[in-house]
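First, the structure itself, so that you have it in front of you.
Missing here is one protein chain; the remaining ones are kept as they sit in the complex.
Letters A and B name the chains as they come in the text, with residue numbers starting at 1 for each one.
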Amino acid sequence: MTLLRMIFVVVSIAWLMGCGVRKHSGVSLVVQTDFGEKDGAVAAMKGVAKEVDATLDIVDLTHEIPAFNIWEAGYRLSQVVPYWPANTVFVSVVDPGVGTSRRSIVVRTKKDHYIVTPDNGTITLLAALEGIGEVREIDERVNRRPGSDSSFTFHGRDVYMYTAARLASGKIRFDQLGPVLKSGLQTISYQAPVLDENGLTGNIPVLDPQYGNVWTNIPDSFVRRAGIRNGDSVLVNISYRDSVVYSGKLAFVNTFGDVANGQPLAYLNSLMNFSLAINMGNFADQFRVLSGPDWTIHIEK
Amino acid sequence: MTLLRMIFVVVSIAWLMGCGVRKHSGVSLVVQTDFGEKDGAVAAMKGVAKEVDATLDIVDLTHEIPAFNIWEAGYRLSQVVPYWPANTVFVSVVDPGVGTSRRSIVVRTKKDHYIVTPDNGTITLLAALEGIGEVREIDERVNRRPGSDSSFTFHGRDVYMYTAARLASGKIRFDQLGPVLKSGLQTISYQAPVLDENGLTGNIPVLDPQYGNVWTNIPDSFVRRAGIRNGDSVLVNISYRDSVVYSGKLAFVNTFGDVANGQPLAYLNSLMNFSLAINMGNFADQFRVLSGPDWTIHIEK
Partner (left out) sequence: MTLLRMIFVVVSIAWLMGCGVRKHSGVSLVVQTDFGEKDGAVAAMKGVAKEVDATLDIVDLTHEIPAFNIWEAGYRLSQVVPYWPANTVFVSVVDPGVGTSRRSIVVRTKKDHYIVTPDNGTITLLAALEGIGEVREIDERVNRRPGSDSSFTFHGRDVYMYTAARLASGKIRFDQLGPVLKSGLQTISYQAPVLDENGLTGNIPVLDPQYGNVWTNIPDSFVRRAGIRNGDSVLVNISYRDSVVYSGKLAFVNTFGDVANGQPLAYLNSLMNFSLAINMGNFADQFRVLSGPDWTIHIEK
């Protein structure tokens, strides 16, 4: 009977250890950079993460953020993070200030998503969307890849990925990362959507680069409150600073195929924001529209 | 003894639950789109799949299908699917008709591969290769991401990926997806390979874009039956509609290095189809050959 019990205990402990491994395999580590995929930088980062925990599930968000474009990095987070399970850990390395004194942070949103990033405004749009739960400043003396003290230019690998992997694998808790950041979180100013007697005004945060669709930050709730219904004609003006770039009347419809090929249209994109497209065409190219904080859109019914 | 039995039962149940998790980790979900990798669309889709089952193994086929190019999407499936284990679930989102009344389907091939796709002809070439086992029309009222009813333009995320993830993880069975599609499956017409007294005639379905090799749909069995042997000279004519684009004599060899650098050659590609290349060069660029249903190739010994 003693032998039997011993076998029991051994099997049970071993099984529980197995459980431990499995338990963490459910938390993904999602990675975004402006490194591109032509060299080995991203793969070296992933190696560091696998050294922390070989069973980690690592997924790419994108590595094609234009170099140093913090604004677009922030937009991509806002487009992707809300669709992932709670407790997912995201790393965003778009870091013009690498090696300077800019802080490194981990943000827990109110939806319990974790974002590891330099404190340079990348978090702006996601913070507006999900709300900030708590922000911790990474203590880089403790939270960096062993042996990396003399490397100043690849914090993405040595600090961010290493820390994110330890967080995702449960090897460190959020409250062990460093002190709470109580104030001073960096943000980027941008024009919020407005509805007044003149109609809707908003910003063009980003293009849909594959199809040339123009996305705005004006949500469907504003569109409805402006009285714009499916099938309505809308008058759209797009300006870059003070210059009008596009002015036109187009149909607000459900989807691309609701107008003829080559015709422009307005619609709600997959984030349920007011957007512009040409059915089977490229609106941004045809009308030379770009995106960023200097681009404004005005809509009247 | 009762305690012992209880421990047994607990350990056994727990282990079996563990098994359940592991069992599904063996089925991969393979994703193809025309979204590119510059924005967050694909990563949002993957989040939806991980929300369904955090342990799912998700692999990219490609996201660089030219926008709206259903033919090429179908070709990529035929190039990749046969090499994957039975029961693998594929999602292909190349969907010019998104938001219109085109049907959404899941195809089970005779080799037990599952393909989740809009019913727009994407399945054509794979159907010819593996045969159709059964087709189910997705009942989109039931099979869509909870809360996505008002999103019309991102079925790739809300219907296809969500449904594929549930199928791959075993949360839904194939026969629960919706009714059997008995007829009317959309297909694209293309010229099948022909061998007659004038030689071999076929189509150029696709180029090998990295190297500029020209691939045809003429299989090695036709080449052998035409009496073409390794080392033979063959006369090749390539036409776009009625215009001859290339005409030349070249050696049919095993591999690129069998001719001098810069020389054209004919060979069997990795799918065992008749193909054209230039050793260390780019045949398609040099002779301005493209691919698609309008391109014909004729071969004589």
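Rule of thumb we're sticking to: a residue touches a chain if its C-beta (ideal position, glycine included) is under 8 Å from a C-beta of that chain, and two chains touch if they have at least 3 such contacts.
Keep in mind that what you see is a predicted model, and the values were worked out from it rather than measured.
The residue touching the chain not shown here, chosen from A:W71, A:W84 or A:F154, is A:F154. Annotation: of B:L61, B:V116, B:L181 or B:I299, B:L61 touches the absent chain (contact as defined above). Contact between chain B and the absent chain runs through residues 4-5, 8, 11-12, 15, 18-19, 22, 25-28, 30, 37, 57, 59-64, 76-77, 79-81, 83-85, 88, 206, 208-211, 220, 254-258, 267-270, 272, 280.
Seen across the whole complex, the unshown chain contacts chain A at 4, 7, 11, 14-15, 18, 21-22, 34-41, 43-48, 50-51, 54-55, 58, 67-68, 96-100, 150-154, 157-158.
By definition in this document, only the chains that are shown with their structure count from here on.
Look at where the CA atoms of chain A average out and do the same for chain B: the two points lie 29 Å apart.
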